[in-house]
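Submitted below is the structure of interest, expressed as structure tokens.
With one protein chain removed, the remaining protein chains of the complex are shown where they sit.
In this document, chain identifiers A, B and C correspond to the written order of the chains, with residue numbering beginning at 1 in each.
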Amino acid sequence: MKVVGILIVVALIAYFEISPMAKKKEIKDLWVFSFLLLIGTVLSIMLAIGVTIPNPLDGLTKVLKPVTNFILGLLD
Amino acid sequence: MLLLITSLTGCWSRKEIPELGIVLGMGIDKTDEDNFLVSYQVVDPGENTPRQSSGNRTPVSLFQARADNLFEAAWRATMTIPRKLYFSHIRILIISEELAKEGIKNVIDFMSRDHEMRPDFFVMIAKGHRAEDILKVLTPLEKIPANNMFDSLRMSEQNWAPTYGLHLDKLINEIVTDGNEAALSGIRIDGELEIAERRLNVEEINSPGKLVIEGISVFKGDKLIGWFNEVESKGFNYIIDNVTYTAGQIECPNGNGDKIAIEISSAKTKVDVKLQNEKPFFELEVDMIGNIGEVACKIDLTKTENINAVEKLVGEKVKTLMETTIKKAQQEYNSDVFAFGDTVYRTHPKAWKELSGNWDKEFPNLEVSIRTNVTLRSTGTLNNSFIQKLPVEK
Amino acid sequence: MLEQSKISNRQLTILIVQFIIGSKILFVPASLAADSEQDVWLSGLIAIVVGVFVAWFYAHLALQFKNQGILQYSEIVLGKWIGKLVNIVLCIYFLIIAAFLVRDIADFMTIQIIPGTPILAIMIVFMILTIIGVRLGLEVLSRAAEIFNPWVIFLLLLLLVSVSTQIEWKNMFPVFDHQMKHIMKSSLTFITFPYLEMIIFLQIIPYVNKPSRVKRNMIVGTVLGGGMLVVVTLFCILILGVDSTTRHIYPTYALAKKITIGEFISRIEVIVAGVWFLTIFIKLSLCLYFIAASIVQLFALKTYKPLTFPIGIILIFLAIILVPNMAYLTNFDATTWIPIAIIVGFILPFIIYIVHRLKIAASGKKT
Partner (left out) sequence: MGKKLKSILRRKNNKQKQIDRIDNKSIKSQFDSNLEQNIKKFKSMLGSSTDLEVRKFRVGKNGSYQVAFIYTDGLVDREIINNLLETLMINLRKDDDQNSMEKSSTILEYLENYGITIGGITGVNNFETAFDAILSGDTLLLIDGYSEGYYLATTGWEDRGVTEATSQTVVRGPHDSFTETLRTNTALIRRRIKNPNLWLETKQIGKRTRTDVAIMYIKDIAEDKVVQEVRNRLEQIDIDAILESGFIEELIQDETFTPFPTIYNSERPDVITAGLLEGRIAIFVDGTPYVLLVPALFIQFFQSPEDYYSRADIASAIRILRFFCFFITLLFPALYIGITTFHQEMIPTQLLISLAAQREGIPFPSFVEALIMEITFEILREAGIRMPRAVGQAVSIVGALVIGQAAVEAGIISGVMVIIVAMTAIASFVLPTYNMAISVRLLRFIFMILAATFGLFGIIVGLIALVLHLSSLKSFGVPYMAPMAPYNAQNQKDSLIRFPIWGLIQRPHLISQKNVVRQHDNVPTKSKK
């Protein structure tokens, strides 16, 4: 159900956006647009069907931990 | 199409007014089986509009549920009520004395967490009663008992010193703040409960059962540990600078037991802390402005020195009041309801750091000096009482 | 340049003020008061001073280049590939910010205003609104901000004036009770969010009518926006008390709950919530605009408008995935976000500036 909803929305967006770009022969724009839309769709569908996606912020937190600790340590 | 959109979204948080059971009063008791009994006073809108009321139903109904925790009890009650309970308009929360003695932290956490609850209702303690009984009393003049309690607490706080209205958010602050203990007004039923909870109660000019706001309960942490009586409550309000208008009486300066009634129209208390040898020393200064309300003795009120004498007597009276209260709080309850500790923290943060650890030991031995300044502006609409002209009785 | 719009200097100031207030106003009392308690105003003042410096630096950097935003000159100054890398970093930076914003407003709505409504519905509605705004262009956005401006001020004043009777001055005391370290720590979260996010204006300044006055606008906006936040925080402390302020997720909203005008008009906090609604909208729109602009720059596209919908979808996805719950967000803002903001918001543009200066010096010697 959710997946169908997402696909309908995506299809609508694609319908309204692609034709003007195609008309103006903006091929590169079209590629980037389609790529982004694809990413968005895939991610949303993954979310909708309940695939657990790791939180990228956790990784960021881990990587930056020493810096964070250093800065906050200055002020603790 | 439009209807489709709205009906699609209809199950979200929409709620039509007639679907709501508007809760105005809430009572929490502890039952024998050691679980909570939650009572809701829900208003019956049809009975509260002049045009449509049939007159043979009560303006409010009581719904109850019991459970091990408050949250469950709150929602369990929906089994008995055909509408969705709506908490945003709660005017009053009654906590039974029994429960208060065991601690009210669960109650407060529950009440402040729900988004529908708003912190602008009063909290009171059912003095010597069960909270559900308080909510059962039908009241004259104001049809809805919860409103009645809310208004009378507010009115009496403005016009009569010995009550203390406390909203939930303030209550939390008082409980949480270091060097401050909570205090809540009490409420009790004057008369017979059996009659008070029936329509009969409001069918007589002098209702057989009345709700009376009386006394201030003293907390230590989240537990109730005792009560101030009326006199002490008055003193309490003077100390925490919560008196706006009140009346009192003193004995006539001539000393034969006759009374002069005094109306206090404004009172302002300043609390000052001084440090003496690392020990806080409190100076309370009360400025009162008042009038003479009733004179029952022979006194020439046109003379300034007589007025001054009366002023002095009033000042002493208030001072004794306050001293009694402080003594009781220090010695009997050892509970800093006056937020003295907080005052120390605000003014002498460094000293407080050392004191706060054993404030329980410090508080009973605090030295407090009280000064009162009374100004009597007028003597009512009369100068001297006609009583002065009456022959002295033998 | 992305489009042919011009915005006035006044509009720039207003955008800055609303950008600073946006979303931060919900949390600022809690985060500011967390460490410095009643000395928040001091933390706030320190943050504003630093903010003014940051704003001045941004304006100074922006004015080195005519008609180019940071996305363009990063490629010129640092070379094409490093420049593109910088753009990707900036793009991700604002993707995170924008995702947080979407999450903030949706959480706020579902917790406080319309509980029961699915969080996704609110996100989608808000995202569509933002996309409409961004597609209309910067000029329309800044005009809209200009129209919001009196309302934002009016609602804030309504909030402050109507609760001012409940001020308890004792909550201010004792002053300077906290160590400078704690006060600084509080101001650090204030500097990183929102001041170091103002790097977004490096892409907007080129559109301004009179570049000569940009420095003034930046500084005035910074002070006004920061000032409003500090005043609101101070009111929270004065009225709710330190404890209550730090305990609430949305202290400002708790403050708004205290509004009573007369006996009759009370509980109008929902109306006051309009302030952060309007400002978050402006902030989110600017972020979305920046993200779209960075992608356009990255691939040398012609127009940014078609990109808005896919970015919107990705943002909603990020808003759900990045923030498992409110506590995570609060914690993240207070810890990891600080180095990120400092690196992206300060060190990065600083490097660009230094390299640019060195290049000028080098070319000056040659000739």
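The rule is simple: contacts are C-beta pairs under 8 Å (C-beta built on N, C-alpha and C of every residue); 3 or more make two chains touch, one makes a residue touch a chain.
Just so we're clear, the structure is a prediction, and the values are computed from it rather than from any experiment.
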item: Touching partners, among the displayed chains, of the absent chain; value: B, C
item: Contact with the hidden chain (one of C:L45, C:I114, C:M172 or C:L298); value: C:I114
item: Candidate in contact with the missing chain, chosen from C:I88, C:L129, C:M180 or C:A327; value: C:L129
item: Residues in subunit B touching the chain absent from view; value: 2-3, 5-6, 9-10, 13-18, 20, 22, 24, 43, 45-46, 48-49, 52, 86, 88-89, 91, 116, 118, 144, 147
item: Residue numbers in subunit C that touch the chain omitted from display; value: 8, 10-11, 109, 113-114, 117, 121-122, 125-126, 129, 132-133, 136-137, 140-144, 146-148, 264, 266-268, 270-271, 273-274, 277-278, 281
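By definition in this document, only the chains that are shown with their structure count from here on.
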item: Interchain centroid distance [CA atoms averaged], subunit B/subunit C, Å; value: 44
item: Contacting residues of subunit C [partner subunit B, same complex]; value: 111-112, 114-118, 121, 170, 173-174, 177, 240-241, 243-244, 257, 266-267
item: For the subunit C and subunit A complex, residues of the former touching the latter; value: 96, 181-182, 184-185, 188, 295, 299-303, 306-307, 309-311, 313-314, 316-317, 320-322, 324, 332, 335-336, 338-340, 342
item: Residues of subunit A defined as touching subunit C within the complex; value: 9-10, 13, 17, 20-21, 24, 26, 28-29, 32-33, 36-37, 39-41, 43-44, 47, 53, 55-57, 60-61, 64-65, 67-68, 71-72, 74-76
